[in-house]
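Every protein chain of the complex appears in place save one, which is left out.
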Amino acid sequence: MNLEPITFPWLTLLIVLPLLAAALSLVLRKHPVFSRWLALGITLAVLAITIGIFIVADGRGGWLLYEDYPWIASFGIRYTLGLDGISLLLVLLTAFTQVLAILISWHRKYQMAVFYSMLLFMEAGIMGVFLSLDLFLFYLFWEVMLIPMFFLIGVWGHERRVYAAVKFFIFTMAGSLLMLLAIIALYLLHGQQTGDYSFALAALKNTSIPPALEPWLYAAFVLAFAVKVPLVPLHTWLPDAHTEAPTAGSLDLAGLLLKTGLYGLIRIAFPLFPEMAAASLPLLAAFALFGIFYAAWIAYAQIDAKRLIAYSSVAHVGFMVLGLCAWNVTAMEGSILLMFSHGITTGALFLMMGMIHHRTESREIGRLGGIWGKAPVLSAFFLFFALASLGLPGLNNFVGEILILLGAFHANPLWGALAMGGVVFAAAYMLRLVQGVIWGPSEGRTEEITWTDLHPRELLILAPLAVLVLWIGLYPETFLAPIREPVRNLLEGASLVAMKGGLP
Amino acid sequence: MIVPMSHILAFSGAMFFMGFACVLAQRNLIMILIGVEVMLNAVGLTLVGASALWGQVDGQIFVIFLMAMTSAEVSISLAMVVYLHRRSKTLEADAFSGMKG
Amino acid sequence: MNPNLLFIIPLLPLAAAVVNAVAGQFLPRRLSEGIAVGAVGFSTIATLLLWPLVDAEGVRAELYTWIASGDLRIPVEIVFDPLSASMTLMVVFVSTLIHLYAVGYMREERDYARFFALLNLFVFAMLTIVLADNLLLLFLGWEGVGFCSYALIGYWYREKKNADAGRKAFLVTRTGDVFLGIALLWLFSLTGTLSITGINQAAFDFGSGTLLLLTLLLLAGACGKSAQLPLMTWLPDAMAGPTPVSALIHAATMVTAGVYLLARLFPLVSLSSTGMAVIAAIGAASALYAASCAVAQREIKKVLAYSTMSQVGFMFLAIGVGAVGAAMFHLFTHAFFKALLFMGAGCAIHLTGENDIFRMGGLGRRAPLVFWTFLAGALCLAGAPLTSGFFSKDAILLATFAGGGVFQRILWGVAAATALLTVFYTFRLVYLVFAGSPRAAGEAHRLPGVMRWTLPPLAVLALAGGLLNLPVAWGGSGVLNSFLGRFAGREIHASHALEWGLAGLATLLFVLGWLLARLRYRPFPEERISPARDFLLRGWEADRLVSAVIVRPFTSLARILWQRGDRKGIDGFLEGTGHLLMAMGEGLRRATTGRLHSYLGGFAWGLIALLGWMLLRYAF
Partner (left out) sequence: MSTVLFYILGFTALAATLMCITRRNPVHAVIYLVNAFFALALLFYLLGAPLVAAWEVIIYAGAIMVLFLFIIMMLELAPMHTPAGPGWKRWGPVAALSLILLCCTILMVAVDTGSSQSVPFFYVSPRVFGTVLFKKYPLAVQVVSFQLLFAAVGAYYVGRSERLADREDKS
């Protein structure tokens, strides 16, 4: 805690900028065009800051940026933000995704300014989750990011939006309330033991918890995160939420919200309860493995393309959780890299489904088909991202998956071997999607409408994604370097605030 | 006075439960209020007895507070009885179920 | 010479593929085609120029580190040793000819850019498999080949049948890939490296059980790509793609990848005698199975497809008995004559507008060049004496026979029977397509020159390919075997007398098969429909079996899991909880009657409970 705060509060800026813009655009909701450009400008500015940090950080380990101020002193609540390699990747992903979310909703009609405001609120919330090192602050942001998502689904969603929004809300709320209880319990325990009432993650790590209580607290944390991840069988909110959300919402859900759960496991649940974590890893792995097959299998049966992609997400997070459970460097790095990759590929698939839906007003696999003949560029991108999603070597998901598999096999050969089998399942449902959407005879909706291929704005959205897919697939070192040291620290159980970074 | 405390308590208890029975059994709002008065007086008896037992004035003082509160309560409740009677021409307690869930 | 120049060989097709994929639609057609053909052509030239780099130990070149994490380090590293060099040369050379042929074949297609981009990518992926010195890099090529075959088989995507065939190819081969993948994970876990050289060196320390399992996993992977039993169902359907694609898949690239993988990891594989026996048995069984199916096929390309499966079975058999040299020899000769046959078949289809051999006929007089070159390929396939096929197949039969044991004798018997069947169906094909009178009803196309003139060079190579590895008994020196050196597998010890004896037997089989086919098919036969023929036509009902045992249960289980598991199970449970709570709320709502007495009654009962509890506390 005795680090000197860095002179310029870049991290606070990452949170405050979108927050201010969100408030402003809410106030000026009569001027949607202004708020649109404001949203784009702010998200671009945030992206520029994160890219700047990424470049300056240059793969260094430790805390790259750190801010710490007292906030509500009487309860020992502090405003502590910290950025290390793991959060850096996720913050980068957040900033990047949010720009795309704004761009894809460029022509939204209904209550446009409020819509952008919600997106910006969510950006602030997610950034906060990825950055905060004070559990109270973390919980605050955790809830903050929930609310805009609720409205995004409930107000701007598709047909069954209210059902999906309420389901989403109840699931995540149930989990997060448990977490709040556990946080308060930890706070009180730590306070009674040391007299220092604090919510700081680094301090709570040293709490000695009564053995009778420890499993319950750990379970509360894991349950909260597992709902968000989501781990089968807590996943059923996800297909509904993803399917009913507007495109930008699906993008944020798949790309970012799921990652907050995994990030919580890595950053909070595992370091706080190392022994419990070690004991529970086989169980979590069993759930993850089950999820890989279960979700993939169900994905295969889907009729709604968006729902299919949603289930594929569940299968992918199964891989990520398995990587965490393997608890070795290779798998853990693979897991974090896959978090980043999955945000890009699945996000891209949702974006593309949004574009197709925008044109055809249909998401049903049976009613689409033969798009290649009508819009080859769009179809080519679709094929490309689908291939990335099914883990074709040379594209981004493969790198993460193979690292996870190698690590998992090393930890337990059965895990690795079984998970490898999941690859065929992935191919089965993804090819079914591709088959149903871009190949085959063009009939049904495909034939009824006049097609326009990608226009420049859409190309602008997809091209950077495609570049990233190839970049991670062919030269993952750029993204593996920053997480190397944090992962090692995590595995060795090193103190959370051990090192000071070194940014000017 | 050579009365054991338990007897005082028994008397007040008996009176209290009579009032209680009145409140439960009677349907007329006036009678219900009368039952409440009985219960309150039973409590007053207990308080005075306790005051004597421990040789403290406080028990009696609380009886005074009790009376003051009771008169306040009675004035309000009787006003409401009048109000309700004017509104629905009855004093049947079961006729007033506006709080039904 | 700088070994890094070796990267030119695979990267040229890749670059061409990228150019064609990104800008192909905007380029003039000639330029697009030129880039595609030129890239592969230059690769061939580059291979020839870089040939001097080959040495017995192999030359390595590293581009950069692909993935590094923990102990894992995956370099993009290629190795140029006799095995990979000879394979590379074959791949690029045959691919060049196929690309040239494709220019003519796809003349009327509008979506040429996609085709050439994928074709080039295919070659790149295959070259990656061949050159990679790292199993993960090999896996990249391995999966890349799978994807390209998927996209190319489904090239005419508008027909659902084609797209489905492509998907089937991808899924079946990927099932094999999973086993290869598991082997890869295991090998890394055992050795801490994925370098093929390193693994081959470390293999001596593995336990026998481990070795057997690893061999079986690798075999399963190889079976997927090489369409061997039981992962063979995709190959006949793969004929849905354009003919150059079939030629590429069958002759030069995809199906031989499995053989190549086993040859590459032969030091590991050979350590497990049981594993080797399984490989040989799978090879022999696939060979016989495919040959029996080929006898009944009606579509010209399906006959060739099954013959490929059968010939690759021979190669597996060779690997299984340890004769890697013979396997590679057969692989090369097969590449030449099978490419030739496919291209010839493409010409036949082009000329008649028909796929069905029973409706072709009489092409011999219409297109003599096609006839003679096709005949050359057919002779090689049938193993006519002194053609390349004769020598390479003979080498395999010899190696099997020389193995000595009862098991090997049985395999030899199977292989000999397969050889007889091969002669029979080959000549059946030749007679039905080229002899007799024309029976085609379809629309005939003119044959572009570029299609016709790619045939003769291949015909020459196919006929003379035997020189590549002429056995000592025939006055040769076994050039390929000595070039391959330590990669050639075990030495075959057989007397010249045995060799001559087997060669004589092979000749006998050839003549017998030819006579049978001539007797049956020289005069155009009436079509006879029999259950046995249908059974063979549908490939022993393998598709129906797979559909009944795997596909349909998979699909219905998916639906059951979704509806029962997710909807009814989890959601139902949660919604049930919700309904229960609502019902409880409803009950509570009813309890609030709004009547004073019910509240007071509750109050009384509560009081009783409270007093009772206190009493109990006092009493006890």
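Annotations
Letters are used for the chains, namely A, B and C, taken in the order the chains are written, and counting of residues starts over at 1 for each.
By our rule, a residue touches a chain if its C-beta (ideal position, glycine included) is under 8 Å from a C-beta of that chain, and two chains touch if they have at least 3 such contacts.
These numbers come from a predicted model, not from an experiment.
For the chain that is not shown, the touched chains among those present are B, C, taking the whole complex. Within the set C:Ala497, C:Leu519 or C:Ala619, the residue that contacts the chain not displayed is C:Ala619.
Although one chain is not displayed, chain C still touches it through residues 604, 607-608, 611-612, 614-615, 618-619.
The chain not shown here touches chain B at positions 1-11, 13-15, 17-22, 24-28, 30-31, 33-35, 37-38, 41, 44-45, 48-49, 51-53, 55, 57-58, 60-61, 63-65, 67-76, 78-83, 85-87, 90-92.
Definition applied: only the chains that are shown with their structure count from here on.
Taken as a graph of touching chains, this assembly forms an open line, each chain in contact only with its neighbours along the path.
The chain closest to the protein's centre is A, with centres computed as averages of CA atoms.
Separation between the centroids of chain A and chain B, computed from CA atoms only, is 64 Å.
Separation between the centroids of chain A and chain C, computed from CA atoms only, is 38 Å. Note on chain placement: the centre of chain B and the centre of chain C lie 96 Å apart, centres being C-alpha means. Contact of a single residue of chain A with at least two other chains is seen at no position. Multi-chain contact residues of chain B (touching two or more other chains) are absent. On the chain C side of its complex with chain B, the touching residues are 588-597, 600-601, 604.
The residues of chain B lying in touch with chain C in their complex are 20, 23-24, 27, 32, 93-94, 96-101. On the side of chain A, the complex with chain C involves touching residues 233, 235-236, 239, 294, 297-298, 300-302, 328-330, 333-334, 370, 372-373, 376, 380, 383, 387, 392-394, 399, 402-403, 405-407, 409-410, 413, 416-417, 420-421, 423-424, 427-428, 431-432, 435, 438-442, 474-477, 480, 484.
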